[in-house]
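Note that one protein chain of the assembly has been removed; the remaining protein chains are unaltered in position.
Up next, subunit A:
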């Protein structure tokens, strides 16, 4: 079954992109979940949608536009992330307020650009729910570059990110530059979302970042173990989801999320099972 994927160029790009986002989405998702910022991923994905709609509008109305929807989405996502960070410092005691502001802003702009670009079409549908046949070679290389940036940054700042996520007050007092690390973190999130949207779609990208983490959280001992397990679950979901989506002609976003949920349910029941056994042994 995988053979098909490796044979055709466009599918091969999709498959390897899938492997990359199966790695980077849960990796960053681990930090997002433990900081209880899962909704930020949703807010940013809607901002990315606005960027994509803007790119589609340019493509349609301005001949020879140089920015493709992928790049305008990426740009919007990064700007949106910086904006969220700003709002979070303005509303210090209501940090979650940044999320609905950004989310509704993203949806509002998307609607405007979509209607300017003459309404819904298949392109938009693909961006909302993901598509297995949409990765151009250029997009593919950009996603490779993004993945390298993510892996390097997380590798280099792993201890700072973990320290800050666990106890922000302690991190600040011990002399870590919390503001800069925050900013780095949120920009990385924006990059991951922009990279993942082609395959899983705007509406489901946050699921790929959070569901594998939710599943591994219940099983792992320690943060590092949780990250590793999340990535394994993420990859499993992406590979199974992509292949089954392709053969069933369904948007891969849907199949990937369904597989993630099955993994989550399995992890809950495994935990139950262990728990019960543990009780019997006593």
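Keep in mind that, in the parts below, a contact is a pair of C-beta atoms (placed from the backbone, for glycine too) under 8 Å apart; a residue touches a chain by one contact, two chains touch by 3 or more; residues count from 1.
In the analysis below, contacts and distances are computed from a predicted model.
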From "Zinc transport system ATP-binding protein", "Acetolactate synthase small subunit", "CDGSH iron-sulfur domain-containing protein" or "Pyruvate dehydrogenase E1 component subunit alpha", the hidden chain's UniProt protein name: "Zinc transport system ATP-binding protein"
Touch with the omitted chain, as defined above, among A:176, A:199, A:242 or A:264: A:176
Among A:226, A:243 or A:257, the residue in touch with the chain that has been omitted: A:226
Of A:15, A:54 or A:157, the residue in touch with the unshown chain: A:157
Positions on subunit A contacted by the hidden chain, ascending: 34, 36, 156-157, 159-160, 162-163, 165-167, 169-176, 217, 220-224, 226
